[in-house]
Each structure stands twice: as structure tokens, then as C-alpha cells.
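Have a look at the structure that comes next, please.
Only a part of the assembly is drawn; its chains keep their places, and the rest are absent.
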Amino acid sequence: MELSARNQVKGTIREIKIGSVMAKVRVEIPGENVINSMITIDSVEELNLKVGDEVFAVIKSTDVMIAK
Amino acid sequence: MELSARNQVKGTIREIKIGSVMAKVRVEIPGENVINSMITIDSVEELNLKVGDEVFAVIKSTDVMIAK
């Protein structure tokens, strides 16, 4: 299955912080950059996410801003 | 001025496609990754964005999904 959200950046999970209903997942991507993702704790469990996992940070293009 | 959206990934604009009210801005980031951004043509003009510009792709954490 392919997704219309074409921004898919490969990285490694460096931190997972579980909250009450949301969780923070910190992903390190190339160039010493970091992408933080806030997803539901349900998704963390269902995808069985763990520190060290290779994942993709996926972002819909309409959610990306530009700063200059 | 500092922004709460902490996902700010540095890159270079490789393509700008101007539509009727929206524009596509393609940004190359480290690791041969690409981030596409859909913003208003007003923003493209006001920031005076051009191919070759060094910019930041800025994303709110709640808009980032994880794929595994």
C-alpha cells in the first residue's frame, strides 16, 4: 500500500516518552537533524515502537511551512 | 522570535511551482531526502523564495506520523 503523503524521511528512534493518551517519539535523521512526532499511545503499542527502531517520519506536504 | 514548532530542518530549494493560489516548494535536505511543502503563493512572494535559497522546512510535531 502506497501513501499520498510523499514526505517520508528515514531515521532512527532515539527517545519515546509515553504520556496519558499521547506519546512523543524523537527520530534522528541524516545531517544531525531531529524530527519530533506526537502520536497516540495506541499507535506506539500497535506498531510496537522501540528506541533504536528504523522508521520513517511521514508528513503531508500541506503541513510543511518554510522559514527563511 | 522563536517558534514552538521545533522541527526545523535545513535544506535548499530545488523547485518552486506556482499554482493559482497555492505553490509547491521542493526542499532538498541531508541524506538525499526531499521535503515538499505546499504554501500560499502570497508566502512565496513575501518571503521572496527562489530556487537555490537556503531555507528551513518547519513542521509542528502533531503533524508528524511514524511508519515502520
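Per-chain residue numbering starts at 1, and chain names A and B are given in the order in which the chains are listed.
Keep this in mind: a contact is a pair of C-beta atoms (placed from the backbone, for glycine too) under 8 Å apart; a residue touches a chain by one contact, two chains touch by 3 or more.
Owing to the predicted nature of the structure, the values given are computational and were not obtained by experimental measurement.
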Number of copies constituting the complete assembly, 2 shown: 6
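Definition applied: only the chains that are shown with their structure count from here on.
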Parts of chain A lying in touch with chain B, wherever the complex brings them together: 3, 5-10, 24-25, 27, 29-31, 33-39, 43, 47-49, 53-68
